[in-house]
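After the structure tokens below, expect a handful of questions from me.
Every protein chain except one is present and positioned as in the full complex.
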Amino acid sequence: MDFSGFNGAEQAHMNKVIEKKQMQDFLKLYANIVEKCFSTCCNDFTSKALSSKEDACVMNCTEKFLKHSERVGSRFAELNAGTLGCTRE
Amino acid sequence: MDFSGFNGAEQAHMNKVIEKKQMQDFLKLYANIVEKCFSTCCNDFTSKALSSKEDACVMNCTEKFLKHSERVGSRFAELNAGTLGCTRE
Amino acid sequence: MDFSGFNGAEQAHMNKVIEKKQMQDFLKLYANIVEKCFSTCCNDFTSKALSSKEDACVMNCTEKFLKHSERVGSRFAELNAGTLGCTRE
Amino acid sequence: MSFLGGARSSAPAGGLNSDKIEMAITELDTITDFFNRMVSSCHTKCVGTRYTEGDLNKAEMVCIDRCVAKYNEVQKKVGEKIQSRGAASAGGGGFGL
Amino acid sequence: MSFLGGARSSAPAGGLNSDKIEMAITELDTITDFFNRMVSSCHTKCVGTRYTEGDLNKAEMVCIDRCVAKYNEVQKKVGEKIQSRGAASAGGGGFGL
Partner (left out) sequence: MSFLGGARSSAPAGGLNSDKIEMAITELDTITDFFNRMVSSCHTKCVGTRYTEGDLNKAEMVCIDRCVAKYNEVQKKVGEKIQSRGAASAGGGGFGL
């Protein structure tokens, strides 16, 4: 986003807002991964403990989701570098 | 909604809130249409460009979703005209 | 949550926040039940009135969802009693 | 949402009554959320996914009208059921916070 | 979101221009929401659910790259379509509030 028209106080405020938003986005990503990987990997409720198979599935699912999210982020940043005016001073 | 018990300052504040909310609702509608029409229309990832078939599907899907949303809005307004006390001065 | 490090004004503020949040959570639960039970129970649109069969389904679905939500809440509270430090003075 | 309107206090001489405003915003958010869920539910129930044209056909239009009526009825019934049960405690407040 | 940027007013001498800040926050929220939906949609389209390993395979990586490009194109097309229709009134404001 382009904050070139912002004065010092406004930029400082936006930086705080962005920092808070990144925290919230991280927590949302975390919750999304738990929900998605639980849904996909856990289908046996004859026991309350994770089986080793379920555990491995959850770990791979998490790893893969993070890599996926990073890759989408990189491509998205490339595509929008110009159009969104993503120049942050 | 019934704002008859509101004083001038309160009505002015609510109008600003409603205006902001309409903007957010519009953006949410936009994001919903993109997500829904992409999901339904785009299933071929052998190319990164939209095929003409996908393009037509997305356009029809968008048009239809807007008409659907408008129709639901009209019916909803009729049904709730009395019960929600939708008299705005 | 542990508010032991909070002064009086902070605790009072948090209590108000929690009260508001409980209202919002209740409304969200309500909306979730409507959405879920409508989706599951209503599949016949040859009439605009709920059939007696649909009505019974919606009532059971609501009852069951509330009991489910309460049970999850109890188990969750037990599990997290220690780890989340849920001691409210 | 009749149970929301009941808590409305009277307006002060001037300035903003922030409790009242907050209640009105909650009411607005709630109605909007219900509306959006209804749009989504009725789209799933009534609108085909072939998208060979941009207009709603007759069958879809009739279905949408009935769907809105039915969704509203379900909302009312569920609301009555929850209130009769006094289930306000079943939500987020139910896990000991 | 070019239609968001257009409403930007000029900065005052000092202090916070809250309209401008609010607009910037709306823009930030909107982009983040679009991004999150894209992540979710492309995950559904491209990433298998067997989870026998933690790495994306070649086919998944290629699919993701194309998916992002396509999702962006759909977003642009839908935005143009909505604007050409002047459909701002089709949202929450459409039910008489």
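Order as written gives the chain letters A, B, C, D and E; numbering starts at 1 within each chain.
Everything below uses one rule, namely that contacts are C-beta pairs under 8 Å (C-beta built on N, C-alpha and C of every residue); 3 or more make two chains touch, one makes a residue touch a chain.
Bear in mind that the values here come from a model prediction, so they are computed numbers and not experimental data.
Against the chain not shown here, chain C presents residues 1-3, 5-7, 9-10, 13-14, 17-18, 21, 25, 28, 32, 36-37, 40-41, 56-57, 59-65, 67-69, 71-73, 75-76, 79-80, 83-85.
Interface with the hidden chain, as seen from chain A, comprises residues 1, 18, 20-31, 33-35, 37-39, 41-43, 45-50, 54-55, 58-59, 62-63, 66, 69-70, 73-74, 76-77, 80-81, 86, 88.
Here, only the chains that are shown with their structure count from here on.
Centroid distances built from C-alpha atoms place E farthest away from chain C.
Centre-to-centre, using mean CA coordinates, chain A is 14 Å away from chain E.
The geometric centre of chain D is 25 Å away from that of chain E, both derived from CA atoms. Within chain D, contacts with two or more other chains are made by residues 28, 31-32, 35-36, 46, 65, 69.
Those residues of chain B in touch with two or more other chains are numbered 1, 18, 21, 25, 28, 37, 41, 59, 62-63, 69, 73, 76, 80.
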